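Yeah, one chain of the complex is gone here, protein chain that is, but the others are all in their spots.
Going in written order, the chains are labelled A and B, and every chain counts its residues from 1.
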């Protein structure tokens, strides 16, 4: 579900930027598997497992084709978008949470240095890396850097569950992380929370 | 020849974006060896062989210097460009085909998971990765994502020759890939083929 939601967002950005079918498929793939790819390269797992797993590829490609067809057929109107946006948000948030968890697990299997830093970092990178690669390829400022509580939900979930990991074990950690990420993300969406923006001084 | 053509395209983009000599050399290098570098990092070959091979570096640097000098001397006019553009396209297409083949060979030497996915992916990444890095550094939307049959030629060539690999052996695969990529690319240039662009709905 997470893979599909991420592929949908990649394909939509690509179409809005007027890319061709190849670009749409590349962006859908990159958004879906890019975070996991960066995580594996950083963790020294080469070739990255995501590049050896054909299921994700086929899913992302089918999604890209479906989104392209829906757009071209004119079925994506502003109203339609608002109707499906909650469905999309649910899939996307589940993706965010599960990608955070897989990233943390990869980090926990390494024994270097600080026991909290690497799992938390890899968790957040897995969750938001695909979206950042998508935005860089599409020449947009990465959305996670200025908007919404998104990466922050992933970060808080990873941090808290990682700190409590010695007391609650692996399944407890995964569930705790899932609950925190989903809870924070939906609270933020529902109440319209945003992070503080430091303002450039107007008298500069 | 491929390295030189890729370096020329990097240097030209850099000059058009008004970079200094350092920037021109970096973009020429990155376009020429960037695809191979990304391939090696993904395949776990570190340090990447392209970073240990001085020939490519010297070639790319000489090319960058030559292109800079031609531009500054005013020898690159619109008419001159049209005269040499076929020569450039021939070198570029040969580069595209040979980079695809080297990427596939790297992928075939790994034994993980699906036997077709990794060679095809690494072939395409080697072929177009340098150009994508060049465009990202130069703040342009990556050209392969919205224009021409370029990455698609590499993809089709890699896919078909990879599927037929068990029947035709290594040399057969390399030649088949070369013929398909060059044939597709020149047909596309000659007949002006483009990929389908999914259109954003105008009533959004």
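Note that contacts are C-beta pairs under 8 Å (C-beta built on N, C-alpha and C of every residue); 3 or more make two chains touch, one makes a residue touch a chain.
In this text, all values refer to a predicted model and were calculated from it rather than measured experimentally.
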(message) Among A:43, A:60 or A:104, which one touches the chain that has been omitted from the display?
(response) A:43
(message) Using the document's definition of touch, tell me which of A:4, A:24 or A:118 contacts the absent chain.
(response) A:118
(message) For chain B, which positions touch the chain that isn't shown here?
(response) 14-24, 26-27, 37, 41, 44, 46-49, 51-54, 57, 67-69, 71-72, 74-78, 81, 136-139
(request) Over the whole complex, note the residues of chain A touching the chain we left out. (result) 41-44, 110, 112-114, 117-118, 121, 132, 136, 139-142, 144-147, 151-152, 155, 194-201, 203-204
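Criterion: only the chains that are shown with their structure count from here on.
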(message) Distance between chain A and chain B based on Cα centroids, please, to the nearest Å.
(response) 29
